[in-house]
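Removed from the display is one protein chain of the complex; every other protein chain stays in position.
Right, subunit A next:
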Amino acid sequence: MGLLTIIRKNRQKEKEMRILFLGLDNAGKTTILKKINGDDIKSVSPTLGFNIKTFAHGKYTLNIWDVGGQRTLRPYWRNYFEQTDALVWVVDSGDRMRMKDCKEELHSLLTEDRLAGASLLVFANKQDLQGSMTDEEIRQALDLDSIKSHNWRIWACSAVTGKNLISGLDWVVNDVAGRLYYSSIPTNDLP
């Protein structure tokens, strides 16, 4: 291995980000990823275990970990915390009955040491459905304003139509980049 290879490898590594997709079951985590990736979303089954997707987003390579949200799988979430740059919390905006569950799971995640400092993007998914809660309602229901430990945003989106998925991802990537590679992003990239 020559010096050039080492430098290249190092550079490549530097531009990688690890993003963790979590949320209750039926939130649409896998569907969001499939949609971003341009895959068919009709045949998405509830995730048993986890999926990993790697793709280029701008100058960065995103390693996205999508872990199943069924209750039996939630204890395993902590196995995926290591080295997480950003947490994307996906919410089923039509699931009024479980907003309390959703809030509790999110807030208990945020106390995890290994997620300290990670950027937090809340995807208020399923906005295409009539009767879904708005992002403002979800912001209140999840008590997002009490979060001081993480840099966060809420984004209304729809995995089915693809609305706002990329712009949400842009925010989270820029936020991480601003923290990790502040020297390498031009200031006009910032929100």
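The rule we apply is simple: a residue touches a chain if its C-beta (ideal position, glycine included) is under 8 Å from a C-beta of that chain, and two chains touch if they have at least 3 such contacts; residues count from 1.
Note that contacts and distances are computed from a predicted model.
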Can you pick, from "Cofilin", "C-CAP/cofactor C-like domain-containing protein", "LSM complex subunit LSM4" or "NADPH:adrenodoxin oxidoreductase, mitochondrial", the UniProt protein name of the chain not displayed? "C-CAP/cofactor C-like domain-containing protein"
Logged for subunit A, residues touching the omitted partner chain are 25-26, 42-46, 48-49, 70-73, 79-80, 82-83, 92, 94-97, 126-137, 139, 144, 151-157, 163-164, 167, 171, 178, 182-183, 187, 190-191
